[in-house]
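Have a look at this one.
For this view, one protein chain was removed and the others were kept in their places.
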Amino acid sequence: MIIVMNRDASEQELDAVVRKIREFGLEANISRGTERTVIGAIGDERKLSPDLFNPMSGVEQSLRIVKPYKIVAREWHPQDTVIDIKGVPLGGRQIQVIAGPCSVETQEQMDLSAEYVKQAGCRLMRGGAFKPRTSPYAFQGKGVEGLDIFRRAADRLGLPIVTELMDVRMLDTFLEYDVDVIQIGTRNMQNFDLLKEVGRTDKPVILKRGMSATISEWLMAAEYIAAGGNHNIIFCERGIRTFETYYRNVLDITAVPVLKKETHLPVIIDPSHAGGKAWMVPALARAAIAAGADGLLVEMHPQPCEAWCDADQALDPGELKALMGDLKGVAEVLGRTA
Amino acid sequence: MIIVMNRDASEQELDAVVRKIREFGLEANISRGTERTVIGAIGDERKLSPDLFNPMSGVEQSLRIVKPYKIVAREWHPQDTVIDIKGVPLGGRQIQVIAGPCSVETQEQMDLSAEYVKQAGCRLMRGGAFKPRTSPYAFQGKGVEGLDIFRRAADRLGLPIVTELMDVRMLDTFLEYDVDVIQIGTRNMQNFDLLKEVGRTDKPVILKRGMSATISEWLMAAEYIAAGGNHNIIFCERGIRTFETYYRNVLDITAVPVLKKETHLPVIIDPSHAGGKAWMVPALARAAIAAGADGLLVEMHPQPCEAWCDADQALDPGELKALMGDLKGVAEVLGRTA
Amino acid sequence: MIIVMNRDASEQELDAVVRKIREFGLEANISRGTERTVIGAIGDERKLSPDLFNPMSGVEQSLRIVKPYKIVAREWHPQDTVIDIKGVPLGGRQIQVIAGPCSVETQEQMDLSAEYVKQAGCRLMRGGAFKPRTSPYAFQGKGVEGLDIFRRAADRLGLPIVTELMDVRMLDTFLEYDVDVIQIGTRNMQNFDLLKEVGRTDKPVILKRGMSATISEWLMAAEYIAAGGNHNIIFCERGIRTFETYYRNVLDITAVPVLKKETHLPVIIDPSHAGGKAWMVPALARAAIAAGADGLLVEMHPQPCEAWCDADQALDPGELKALMGDLKGVAEVLGRTA
Partner (left out) sequence: MIIVMNRDASEQELDAVVRKIREFGLEANISRGTERTVIGAIGDERKLSPDLFNPMSGVEQSLRIVKPYKIVAREWHPQDTVIDIKGVPLGGRQIQVIAGPCSVETQEQMDLSAEYVKQAGCRLMRGGAFKPRTSPYAFQGKGVEGLDIFRRAADRLGLPIVTELMDVRMLDTFLEYDVDVIQIGTRNMQNFDLLKEVGRTDKPVILKRGMSATISEWLMAAEYIAAGGNHNIIFCERGIRTFETYYRNVLDITAVPVLKKETHLPVIIDPSHAGGKAWMVPALARAAIAAGADGLLVEMHPQPCEAWCDADQALDPGELKALMGDLKGVAEVLGRTA
């Protein structure tokens, strides 16, 4: 940590900062510049926090030098982590497209969806049984019945399933239904109790980025899961909130190369929630793979116009199949397969 | 709801939209303009959603006309709601300043804090037993022991207490300790299961705004609580996330007059988390009351430099007392008391 | 335009709105709903503005139905516009990468740059003679001398040149030096006098997006140029400002499919200014072409470490060449050439 003193800070103020650094078992390096004196704390900076120094008299600001995340950091784990999802590898040379409807509606809809997902060449399936909705009066998902329907539909075709967990009290049920990948939604990225609980399981977790979470906060949210012992974490960028109103969110494509540099864990993109419109999905999906993403989370519905939620953003089966062709081409340019 | 058709939409496409409107029991008004045909749905718009129409062939966009919130809306409840917190009114002519430390540390610290809060003229006390922290390695709060300490310290001086609930499984404990006001933090504004559960109690709830929640999403989060039967909701603006990096958040002062227009429920401001620095608090606190806020949530610590968290933003007891004097003056300009 | 009345608006208030609509030569359609009466204005909506109705008594809000841009809109010009830049087509099947240094430094540097640009297979060259710098104390560009250096270096290899115009008083000099493409920078996207002046020339114009401009404002800025008679406009997305601090800007990749839908004009991406780091450029550049962009504006410097400005984001000649190979592959997936 670097502590910058005010221009007119006194020797006593300086000494107090040095004493505080030593209290935490670190050493201090003092660098007297022409306009500012800067104190460097030598030792494990993670023991310190800017809050310790900022309110002290004579301190202008204090800055972290070392990244606060550790288990998820590539710095300490240089090789890529490949997560095994019932035999399907995520994070390796092969990209994975996780497709399926926004919400589980009926057994027929899910059976049909599973077939289309399989036919398009996807190896993992998504579907929501518990839905976070802005309005309390909107359809909230089929709940446990939905899990049951989804499990049946996917099992018939041997597709591992991905579904969202919203309430920590539902975790045991998710384990009973042997949900293959637990999704933590954007609104729960900093629901720390939920993160701690999934951190105690060994299930792969898709951690969606909070709609205005910084890269650093997102990595720290993953660190919550990792700190519990579960290192099977998949980052999913799904668009961030900005001033633009033409589209629902702004897909932050830059997050892909940045996360690939900062963490060894897989990174996927959700182009459906990012743009919010089915016609934007192919362009965003191709861009994601071109930027180096390890996979996608894509909404597909047998009949988009009849979907019970987010109808506007679901691809139809034909569109999904066509997209898979394009993605294969882009993946090959990067030396990958689809 | 207004459905705008594409310039070249066909009669069949138009008919399909009209049929869909009628399916939901509403009537359609068709207005043929020079460049666009616009269809208005006549009836209870809340039964519809833009998602129903946007994916239909020939539809350009669809727009809600009526606000989606109802119980919390001033439109249906014109007079101000005053919430009674063990005899302390919030939302009426008297403004309320809820003060106290960021986190419960020790019995001594809380006893001392309670005395300073009382001496400054505040009638409600805040303090955190469960702390949402960005890092899993940071102090997470004293937990239930903290609730116990807080309860004792506040009871001695007859101060009702405000504290944050993060985990739905802790609600019963909060009720046992008879927490007077349950705070829902910014990261949980859309933790819908948590909202539903506090909606089943009759405890006053402070609902902090999500750090990038729109006014509309915030009102809908309150509607979740209200729909469960609990109408004792207090909105708390605590700064929003923007591009500016000089301060932690941007206090959205405009939210005060806007919420006072949209809802009958009380609105308070947290100037401490907004700016993130103690020296900004007095200016922001005065601005909040001048803009019409019903109260404040302010961090105060007997010795800010020794605080276990957010030391940088806590007022010391003298600063709190001085602030109360200013706020009294501003309140009087608006015909209120402090 | 749609005018939504308050729930309790009177007949007189309604009549006043209808009269106002008729004053502007349009007709009114009145739709009486259960909760709101909605008035539609039938005729050329561009004559109206929400400002005319919003302050009227009884009006809740008014909404545009038709897009405010016309000349640049694809609605009125469905086929793609291909701009001819001294024989190099931009906006057609072939993508164009405009490469070169951030700023013109010396004749040697520009001669060398031109050679590397050509060798990499690029057909257009960029370079800044006038530099918009945050600090008045930073290098402001070589000015007219820079134009002269650039012109010589590019002419030797037959590369058309792209350079930024900041001051309207410099336009004649740009025309004298026969600058092939005039770039309007992000800070000048709404410098309306500058837009009007370049609108009177017939030079192709690259219009960079303002750092927090909406898609609609950007299209309207282009409409300023087009209204003057110059339809040779190229949109350039260069990253928008958000809350994220890890990278300089967030490349808004969604703008590509959206602009391709809204306008017939070419769309390019500047991955260098978006991310602000050379190591992010290849990923962002591939994503841009994968999303459907017609080209790129990329910074390259013979020796990035020695660059006088933005050294951090320039590719070196070898990196540019490698990138061109990847882009060719991605372009082919979309049926294009590079």
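When the chains are written out, they are named A, B and C in that same order, and each has its own residue count from 1.
Here, a residue touches a chain if its C-beta (ideal position, glycine included) is under 8 Å from a C-beta of that chain, and two chains touch if they have at least 3 such contacts.
None of these values were measured; they are calculated from a predicted model.
Residue B:L251 is the one among B:L48, B:L251, B:C305 or B:L320 that touches the chain missing from this view.
Residue in contact with the omitted chain (choice from C:V82, C:L112 or C:M211): C:M211.
Screening A:G40, A:P89, A:G121 or A:G329 for touch with the missing chain picks out A:G40. The hidden chain makes contact, of the residues C:I42, C:A114, C:I234 or C:A278, with C:A278.
Touch with the chain that is not drawn comes from one residue among A:V66, A:L157 or A:L175, which is A:V66.
Counting over the whole complex, chain A has residues 2, 4, 7, 29, 31-36, 38, 40-45, 63, 65-66, 75, 212, 241-243, 245 touching the chain that is not drawn.
Of the residues in chain C, those that touch the hidden partner chain are 46, 49-52, 54-56, 68, 132-138, 140, 166-169, 187-188, 190-193, 196, 211-212, 217, 220, 223-224, 227, 241, 277-278, 304-305, 307, 309-312, 314. For chain B, the list of residues touching the undisplayed chain reads 212, 214-216, 240, 242-247, 250-254, 256-258, 261, 274-275, 279-280, 283-284, 286-292, 326, 329-330, 332-334.
Here is the rule we go by: only the chains that are shown with their structure count from here on.
For chain C, the chain whose average C-alpha position is most distant is B. Two copies of one chain, chain A and chain C, touch each other, and the residues they use overlap strongly: the shared fraction of interface numbers exceeds half. If each chain is reduced to the centroid of its CA atoms, chain A and chain B end up 26 Å from each other. Note on chain placement: the centre of chain B and the centre of chain C lie 39 Å apart, centres being C-alpha means. Taking each chain's centre as the average of its CA atoms, chain A and chain C sit 31 Å apart. Multi-chain contact residues of chain C (touching two or more other chains): 212, 242-243, 245.
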